[in-house]
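In this view, the complex is presented without one of its protein chains, the others remaining in place.
By written order: A, B and C. Residues from 1 in each chain.
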Amino acid sequence: MDKFLHDHPSKPRTHDEKQKVINRLKRIEGQVRGIQKMVEDDRYCVDILVQISAIQSALKNVGFAVTERHINHCVSDAIRQGEGKETIEELMEVLKQFSK
Amino acid sequence: MDKFLHDHPSKPRTHDEKQKVINRLKRIEGQVRGIQKMVEDDRYCVDILVQISAIQSALKNVGFAVTERHINHCVSDAIRQGEGKETIEELMEVLKQFSK
Amino acid sequence: MDKFLHDHPSKPRTHDEKQKVINRLKRIEGQVRGIQKMVEDDRYCVDILVQISAIQSALKNVGFAVTERHINHCVSDAIRQGEGKETIEELMEVLKQFSK
Partner (left out) sequence: MDKFLHDHPSKPRTHDEKQKVINRLKRIEGQVRGIQKMVEDDRYCVDILVQISAIQSALKNVGFAVTERHINHCVSDAIRQGEGKETIEELMEVLKQFSK
């Protein structure tokens, strides 16, 4: 997807909203560093794969949180303003990409 | 999965093998930090979701690289030594987890 | 998910809409029968797996078509009537299930 409909959400994220997502991403960042250490320590492949799966699931949950917020604000606002069609098409495109 | 069959791969990873995986993980780590910045800057949700999808795909590819190495060494060695059954069961369990 | 918010979409599907989805499902049904034949003929496992992947992708696309229709009608109508919250929660739950 090259061009998005907007640069910012229709309703700015509050400080708490931001902090919640950023904290989850910081944990994921730490988990990625943890796997680097496992590879450095030549840990068993299956052990590493289990950690990668854990990060994938954490990332997916962050993605769903961002998606739910998007539908609750940007998509809903566009629908109320009679501009739902384009926003829903954009949403579907990213859902397809997100589910690969 | 609580207990693994081994602590280390049947054949240690070479320095180059390790570096290749670690470099990919470092790029992913940077991408995760990048998304933290996007959230901080209140960037549009769909833009953030596209970045999360990019990380998921990069992570998946690292997982496949680790899986291929695992089958080429640990699983193959166990099969040659007549101990394939347990190792294949372990492989299937992690493949199922990895594909969620 | 045990109980749904509705038994029917907020706007009934037209005959053409129904036929389009049913035709895609009939093709998938035929593909599933095709794999039964491949197993009966003891075809190579990888060949069978490629066919299963093709059905998964066709099914996923039917799911996205149903999802898009749902957002365009049921979710949008609920949002316009000020009842978006519950419908969006229901949507997110099924998106999570659908992406496993």
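Quick note on the criterion: a residue touches a chain if its C-beta (ideal position, glycine included) is under 8 Å from a C-beta of that chain, and two chains touch if they have at least 3 such contacts.
Worth saying up front: this structure is predicted, and the values here are computed from it rather than measured.
Every visible chain touched by the undisplayed chain in the complete complex is listed here: B, C. Even with one chain removed from view, subunit B keeps its contact list with that chain: residues 60, 64, 67-68, 71-72, 75-76, 79-80, 84-85, 88, 91-92, 95-96, 98-99. Residues 1, 4-9, 12-13, 18, 21-22, 25-26, 28-29, 32-33, 35-36, 39-40, 42-50, 52-53, 55-57, 59-60, 62-63, 66-67, 69-70, 74, 90-91, 94, 97-98, 100 are the ones on subunit C that touch the missing chain.
In this text, only the chains that are shown with their structure count from here on.
Per-chain CA centroids place subunit A at a distance of 19 Å from subunit B. Once the centre of each chain is set as its mean CA position, subunit A and subunit C turn out to be 23 Å apart. Chain contacts: subunit B has residues 100 touching two or more partner chains.
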